[in-house]
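In this view, the complex is presented without one of its protein chains, the others remaining in place.
This part shows chain A:
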């Protein structure tokens, strides 16, 4: 049976900052939704269903916030679904919304993801003690640092790679008005001199804590034909999961990530991702994850990812720009971060990414991951309608 082609016709983000004290949770999500509707030149009445996502409820201290947010998102009288797949949730949420259109259950769907980290404390939200279980080892950095070490040992990557990524992403963020961190005076030397937090991860190689939301309007062929701006099309989307901890797990390059990418490429007819994909929005919360994911996603051979980074291929003007928006390293409203990757990939192929536009981008990958590198969600968007 054939699926309905799915188009992205509206994108809205909030300006991401450390604390949005001027708005409630409802005010924050409505701002992003409103901007997405404006972009698509649609009204609340045009939306058939709402799919929202965020990271753990403990981050704001509200259990099942979709109940409270129904009014703010114009969902009253409509179906509203709430997805939660850890850090990959922003991506998964968009994919669940995509399926609603693809299955022809609904024609036009609003999807939104958010995090208002200033309402609470994400560190403590992740650190509720459970008897007989491994604690999270002083936040996410503590969990991921040993796997970065493993990558360095395995590939022989010089210890300068991480700082190159951070320096690149923070410079890209200067071109993105919605990015949280705008460090105008940053130099490579400053990144390299920043304090060591979890060896080998330095302060300037970690993501910030942000308040923010991201929304997209997805629609079918008919909806796309009516859209005021060129639509982007979803050419492939997939989710994959594997357990947090088990003997034989490859934390450097998890199988779930490889399988997820392979599924997306199969759907999109991509055989050589390095050549056929024009821009990548990759979930890189700690700088070293760029070279790691370049390998995991099939852009580089095993052990070669760091060489792509080092040679400048992933720079905004390189052959394979990675995180032209500044990425998670510059903006991290956790639950929204995955959707921002998806949305930024979409902006690229719509040609509406502004100062961080990659020239001539026609095909872009949005990537999200979460948990202990165990949940993956990705989509590939293109300027052309799938199947021509």
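The working rule: a residue touches a chain if its C-beta (ideal position, glycine included) is under 8 Å from a C-beta of that chain, and two chains touch if they have at least 3 such contacts; residues count from 1.
We take it that contacts and distances are computed from a predicted model.
For the chain that does not appear here, its UniProt entry gives the protein name "3-oxoadipyl-CoA/3-oxo-5,6-dehydrosuberyl-CoA thiolase", which is one of "Carbon monoxide dehydrogenase", "Twin-arginine translocation pathway signal", "Monosaccharide ABC transporter membrane protein (CUT2 family)" or "3-oxoadipyl-CoA/3-oxo-5,6-dehydrosuberyl-CoA thiolase".
Considering A:107, A:240 or A:356, the position touching the chain not shown turns out to be A:240 (whole complex).
Of the candidate positions A:70, A:150, A:174 or A:188, contact with the unshown chain belongs to A:70. Set against the missing chain, the residues A:8, A:96 or A:343 yield one that touches it, A:96. Annotation for chain A: contacts to the undisplayed chain at residues 1-3, 24-25, 55-71, 75-86, 92, 95-96, 99-100, 102-105, 119, 125-126, 128, 130, 133, 238-244, 246, 254-256, 259-260, 263, 371-372, 374-375.
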